[in-house]
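Left out: one protein chain. Kept in place: all the others.
Order as written gives the chain letters A, B and C; numbering starts at 1 within each chain.
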Amino acid sequence: MSDVKKVVLAYSGGLDTSVILKWLQDTYQCEVVTFTADLGQGEELEPARAKALQFGIKPENIFIDDLREEFVRDFVFPMFRANTVYEGEYLLGTSIARPLIAKRLIEIANQTGADAISHGATGKGNDQVRFELGAYALKPGVKVIAPWREWDLLSREKLLAYAETNGIPIDMKHRNGGSPYSMDANLLHISFEGRHLEDPAAEAEESMWRWTVSPEQAPDAAEYLDVEFAKGDIVALNGVAMSPAQVLTKLNELGGKHGIGRLDLVENRYVGMKSRGCYETPGGTIILKAHRAIESITLDREVAHLKDDLMPRYASMIYNGYWWSPERLALQALIDHTQQTVNGWVRLKLYKGNVIVVGRDSKTDSLFDPTIATFEDDAGAYDQRDAGGFIKLNALRMRIAANLKAKKG
Amino acid sequence: MSDVKKVVLAYSGGLDTSVILKWLQDTYQCEVVTFTADLGQGEELEPARAKALQFGIKPENIFIDDLREEFVRDFVFPMFRANTVYEGEYLLGTSIARPLIAKRLIEIANQTGADAISHGATGKGNDQVRFELGAYALKPGVKVIAPWREWDLLSREKLLAYAETNGIPIDMKHRNGGSPYSMDANLLHISFEGRHLEDPAAEAEESMWRWTVSPEQAPDAAEYLDVEFAKGDIVALNGVAMSPAQVLTKLNELGGKHGIGRLDLVENRYVGMKSRGCYETPGGTIILKAHRAIESITLDREVAHLKDDLMPRYASMIYNGYWWSPERLALQALIDHTQQTVNGWVRLKLYKGNVIVVGRDSKTDSLFDPTIATFEDDAGAYDQRDAGGFIKLNALRMRIAANLKAKKG
Amino acid sequence: MSDVKKVVLAYSGGLDTSVILKWLQDTYQCEVVTFTADLGQGEELEPARAKALQFGIKPENIFIDDLREEFVRDFVFPMFRANTVYEGEYLLGTSIARPLIAKRLIEIANQTGADAISHGATGKGNDQVRFELGAYALKPGVKVIAPWREWDLLSREKLLAYAETNGIPIDMKHRNGGSPYSMDANLLHISFEGRHLEDPAAEAEESMWRWTVSPEQAPDAAEYLDVEFAKGDIVALNGVAMSPAQVLTKLNELGGKHGIGRLDLVENRYVGMKSRGCYETPGGTIILKAHRAIESITLDREVAHLKDDLMPRYASMIYNGYWWSPERLALQALIDHTQQTVNGWVRLKLYKGNVIVVGRDSKTDSLFDPTIATFEDDAGAYDQRDAGGFIKLNALRMRIAANLKAKKG
Partner (left out) sequence: MSDVKKVVLAYSGGLDTSVILKWLQDTYQCEVVTFTADLGQGEELEPARAKALQFGIKPENIFIDDLREEFVRDFVFPMFRANTVYEGEYLLGTSIARPLIAKRLIEIANQTGADAISHGATGKGNDQVRFELGAYALKPGVKVIAPWREWDLLSREKLLAYAETNGIPIDMKHRNGGSPYSMDANLLHISFEGRHLEDPAAEAEESMWRWTVSPEQAPDAAEYLDVEFAKGDIVALNGVAMSPAQVLTKLNELGGKHGIGRLDLVENRYVGMKSRGCYETPGGTIILKAHRAIESITLDREVAHLKDDLMPRYASMIYNGYWWSPERLALQALIDHTQQTVNGWVRLKLYKGNVIVVGRDSKTDSLFDPTIATFEDDAGAYDQRDAGGFIKLNALRMRIAANLKAKKG
């Protein structure tokens, strides 16, 4: 294990990654570089710096980055261009953040001359895969240290004992058994797994949810929201132009207020087991609904269907950690190509858990042609007699088959 | 036009199909057989019989069938086994009823020796396609008469004048301009198109909706509902065994009460234009959510993904009118094959437009294995070290590519 | 029919389109513009000019274009980037030429101020669809005149009589019953349909084939051929750089000499019937084989599989006439994106109908890594132990299911 000289650790400042930091120093006798990212998880990052210094990390080896704009612009928005949903329900809030962290870990490794990276994801989950596939794709010779797959601190008690022994501060909540859930948060969502949720028959406790009020507690009055799209991305809310991260921040606020975006599901992990997770994705839930609505008037039917057919595959690529793969990039080329005309606005009504589309239009790119769609007289824009031939030829192969069947008796 | 001897007309008893009935008698000088189906649209059917008699239809040529059980058992339920949604939103309420009507039209034609069928669908819509593709697939030599594509009664005024001239009773609503919407209803949904909706930017009027209260008007207290599945179909609600039509009727009642299943969208018609429609599908909305939930614990991951990948294609088949096609039957063989293990129950919470899954389980077929998924010690059920090899080999092709790229510089 | 002022006719100079030319003048009383393209069909075009002049076409209304380079560069090559084959066999030689003709018809219509186009394709085939979909996509208001769907000259006799009456010269072969086949040729292929071929059980006559010798008549000595690719397209043969049309011309010569590229099949037409066709595609058959070979070492596995999964759909788009559709353009964006690294060479052996790949390499982009693939000692490039974990996790979902099944007994 002595072949690692310098390792970049994805460091949150919390108990687990602090134990990992110390364990890396002890086990690998190597220099540690810490990387702490602001992805919109809503936590102070400066305490992470202070802790890192306490562990003897050199100031130049402490990286704290605000990645919120990059996260939404280059990861969240491109994903929503495909109306991406995993297994019919999950908006991929955790999955889409991992490739950005992997990218920064590798960039910092290159910058600091580190030969290894490390993370705090366990050996049972998807996140280890996402971190490491990203890292290997971007720096094929990198050494990955995944302590949860290597060490023997596999129970909570052992971890706490190790912390105690090594003078790592333990929050009161951890002493008391800690949060009952394994959580992950970023600007797109917050997730909950474990403990009470391990029985998929049992209802989640109301107290678990953090970003959204319950539909019951949401305001009794609905709120309208105008969303403006340019090339498939939201660029303004209620007429106010905003940056990507500003858009998502605002949508989270509105969605959270109206009880929007809670999800409780059992999903299939890439590593082979089913897992129950609860998610709050207030802003993302609004984006998905609005994006489908703007596409409904600006995308050609067959292009939309092609996207729909490919979407589950694209979602699996992201879920499974293949963001930096050539197949994801190839699909993205197709998806982005289709968004040139996805311009216009959508009007939504937010009310107690509901995101209701009430109107949509595009001054420049609407393919909705009222002169043709009308039930009224269309002045010859569409010749109804054409439909007869259309049906006849589409039926031909079935008629030939039915004739044959009739002949066979 | 004189080659038609007997025609079976899909007859609702309303103004339009009454005009068609008369027009067929006059234009084709042929015997007319009327077929009126109870698909759960919620209208009395006996008035249709009385009207048909008035037009001189022989009693033995009047067919009035209650098809509700067949509709749900053989059409609605098989469709939901695939979690079928068209263009991400539409639950295909109209589309799925048409093939059953086509089937009965042909059965009656065969039984009465008719050589033609007729329907009241216009030349701009999908329904003409669905009726006729079904008819041709089941009786390849049948003659189809689609009056809206043939006659010159293309404006409301001309239609009313024709009715007046021919002594066809006109309801007051028609005289006053009629219902502002083109509607279709059956046990799965009620749909609205036309008039005010022809501007996709404009919000639908609250007064349009018929089967559901608005979320705002729904009860302030949530209601729990237990749904039991056998082989992918719902067989009991809150512990009470029910027939397919009973299930859907009850779910419509519950969904309607809680403001569930409204939808406002712009869809792509098979005949080539975009069209704005509003739908109320209270029961179907609940079925979809519950079915995905029971599959989440009883279906293998790759089977579920295969179904997800094929679903949009299956939805298009139904939307476009290919229910009786060999490709739909082939896909159904796959879908039904997968449902053998889809047994168990789902607990839902219904509240002001929301259908919230709060629990799910299967005594016989749950693939959720808590000993493996747990965040706690799993007593060796899963070896976390395996994940390292799993990731390494999955990354190999990307590492080779990255090595090459690095070499190229 | 009097609303057409000027029509651009796709004019070959042969009997059928000469009759159409005259018929258009008589029936529509309109000015006719003729367009004759050299797509490599191997016929003199100047006689078409002479004939057009005879019919009174103004010199400035006669367009004769050499489109061979554009055809191969912008249509044939992009198609082969996807390894495109329709229904497992057909290389789409006719299909891929039609959109180019449609494009030129519309360009000429725009240039000459014509309001209509016309072509000689029948109402039973795919070509009418390909011409017209292309035309409508490029000039939505254009009027299309398809004489075969309009006139009453539906038998050979009537056509000849019309020609006789109108002084249209009739070749001796037509008088004698003409070629027994309906043929189409361009630089990619020559096709045969009709007559003897209408019995799919009967073997085609050897005398039918035109561009290739039979394998039996091909040289007894094999010939090696080196093919060089850049970005997925062939740029050199045996070390000699060539333009796209030069490449295909040379490959046709080589393939024809060695009896390569004959095909006899029954295909499914877009208009609904099955049709038997025979094709000679000597150069295209070589391109397909060589392109797959160069991709085998330069494309990532998952990208290659994504392309394979989408290929049949892309092939149907071309076969059905949707070259100018937005969905084809979206797929092309994906396909072209993947070809950046498809650089290198392939060595082929041509022998009596066989195209045999015997070697392939890429100096810049080979993903074949001999240090990893070797059966010999790889010096640690690949850790075989990783495979155990890889298999274990991939098997996990099936083991859980098998455990459940065992428990159920």
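Here is the rule we go by: a contact is a pair of C-beta atoms (placed from the backbone, for glycine too) under 8 Å apart; a residue touches a chain by one contact, two chains touch by 3 or more.
Quick caveat, the model's predicted, so the values are computed rather than measured.
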Candidate in contact with the missing chain, chosen from C:D3, C:E44, C:E60 or C:E203: C:E203
Quick one: say which of B:T34, B:N61, B:S296 or B:S325 touches the chain that got left out. B:S325
Which residue of B:R104, B:R276 or B:R397 touches the chain not shown here: B:R397
Against the hidden chain, chain C presents residues 83, 87-89, 122-124, 128-129, 132-133, 136-141, 146, 148-149, 154-155, 182, 193-195, 198-204, 215-216, 220, 222, 262, 264-268, 271-276, 292-293, 296-297, 301, 304-305, 308-309, 312-313, 316, 324-326, 347, 351-354, 356-361, 366-370, 372-377, 382, 384-388, 390-391, 394-395, 398-403, 406
Residue list for chain B contacting the dropped chain reads 268, 271-273, 300, 302-303, 305-306, 313, 322, 325-327, 329-331, 333-334, 337-338, 393-397, 400
Take the complete complex as the reference. Which residues in chain A touch the chain that isn't displayed? 300-302, 364-367, 369, 372, 382-383, 385-390, 392-394, 396-398, 400-401, 403-404, 408
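We take it that only the chains that are shown with their structure count from here on.
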Which chain maximises the distance between its CA centroid and that of chain B? C
Averaged over CA atoms, how far is the centre of chain A from the centre of chain C? Could you give it in whole Å? 42
Using the touch definition from the top, which residues of chain A touch two or more other chains? 268, 271-273, 305, 313, 325-326, 394-395, 400
